[in-house]
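After this line comes subunit A, so read on.
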Amino acid sequence: ACGGSSDAGSTGSSSDSAASSGSSSSGEPFKVVVLSDGAANDQSWSNSVADGLNEIDPSLDVESDFVGPLTTADEYQQQGSSYASNGFDMILITNGGQTSAAVQIAEQFPDVTVCQGPISPTEDDLASFPSNFCAWNLKQQDGTFLAGVVAGLVTQTDVIGSVAGGEFPAVVRQPEGFILGARCVNPDVTIDIQYTGSFSDVGAAQAAAQTEIAGGADVLLSAVDSAVRGLYAAAEGAPRPTFVIPSYFDSYEQAPETVLTSVLYNLNGITADLIAKGAQGELGDADGGDEQYFNYDYANLNVGELADFHGNAAITPEIEAKLAEIEGKLRDGTITVPGEDGADMPLSENGAGSTIDPASIGC
Partner candidate 1 sequence: MNTVVLATLLVIAIQLMAPVLWASLGEIVAERSGVLNIGTEGCLLLGAWASALVLSHGQSLFVALVAGIGVGVLTGGLLAVLYVWRRVDQIIGGIMVNLLALGLTTALWTLLRGDETSGNAPSLPIPLLSDIPVVGEALFDQNIFVYASIVAAVALFFVLQRTRWGLRLRAAGEAPAALDAAGVSVRRLRVSGLVVGSALAALGGTTLVLTSGAGSFVFDMSAGRGFIALGVVLLARWNPLLALLITAVFGLLQALQFQAQSIGWLSGVPTDVWIAAPYVVAIIAVAVAHGTRYPRAVGVAWTGH
Partner candidate 2 sequence: MVIRPPLALELIGITKRYGSFTANDSIDVRVEAGEVHVLLGENGAGKSTLLNTVYGHQRPDSGSILVNGREVAFASPADALAAGIGMVHQHFSLVDSFTVAQNVVLGDEPARGGLLQSAAAERAVQATADRVGWDFDVRRPVGELAVSGQQRVEILKLLHRGARILLLDEPTALLSPTEIDGLLETLDGLRASGCSIVLVTHKLREVTAIADHVTVIRHGQVRQVLGRGEFDEGVLAAAMTGRDRVEPAAVGAPAGGAVTAPRAVAPAGDVLLELSGVSARSDAGTPALQDLSLHVRAGEIVGLAGVEGNGQHELVEAIAGLRPVQSGRIALGGTDVTGWSPRRVRATGLGVVPADRRGWGVVPEMTLVENLALNEVAAGRDRRGGVLQWRAMRRRAQQLVSDYDIRPGNLDATAGSLSGGNMQKLVLARELSAGPRVVVASSPTWGLDVGAVEAVHDRIRAVRDAGTAVLLSSLDLDEVLALADRVLVIYRGRITLDVPRAELRDDGFALAMIGGSVAA
């Protein structure tokens, strides 16, 4: 459902597909590998990233590969260098915790473009990155904000919940954006946020969700990646109709009864966009482009679009209308969801979403 579908490509090589030196002038394809923290078919973050590989403009003659799940810094380094040594031109890392590993690969292989995210680098960080390195970020809170809008309208109990894995900024911003969105349309909503410390422990995720449900929550946002299964399990056994909003991938098929919608961050679009930029030599200041940091949000690349409701009865036409209105405001900048850094109240701080005044951001 994402943009980027394009003209039928000619198979010939494009003259500017050379972001890197060496192998590229003679019609060699532009080779890129994605290193991610999940499997290509995890029906979550990595699945969405991997889907992006099929959406690359065919005219660019890109050859791609995908590796996941990778967990430790060493694995990223080893995989990265393995591909780099095998003549790949670009390495895209979709794990926010691996900046050091990514920078190291970039330093070791100056001819290869290395992109890593999601991160929100400081000015100092950006200055210290090598020239063949690029950072990317996605404004997840735009997406969970929209999910919050839906949740705020759907909830019967005025209590919503979120189960999250690790307690670090890239995760914290998700539930905080969620409650902010809900409060934007429903001032009475409160949230129960649980951190389980694991993205794979379905038992813990389920227990956390059950606790929230027992406390009255009837719409749950997942920030636990693959352990979202535990949330389905909890919602299925709930005493009242309870919905789950998974992330990254339209998960309707996984649990048609409980999935309200999914927050799609358009990771596929981001992936395709970054690779296209790479193939066209726009990445890294060494090759003429001077951008090192790409921050994707709802306004610029539909980051945070919600998946189809698949005819869910809880979604009334009024709700759809309200949602469309908020989407419009997000797109035109009337509403600006706070970022992760900022003087006032970064959204990656615990409790921010429940304390920021919705009116102050344009609701």
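Picked so that all candidates are chains of the complex that A comes from, given by their letters.
Quick notes on this one:
In this section, contacts are C-beta pairs under 8 Å (C-beta built on N, C-alpha and C of every residue); 3 or more make two chains touch, one makes a residue touch a chain; residues count from 1.
The model shown is predicted, which means the values in this text are computed figures rather than measured ones.
Candidates 1 or 2 all come from the same complex, and the one touching subunit A there is 1. Subunit A makes touch with candidate 1 in their complex at residues 38-41, 69, 167, 192-198, 200-208, 210-212, 214-215, 226-227, 229-230, 232-233, 236-237, 253-255.
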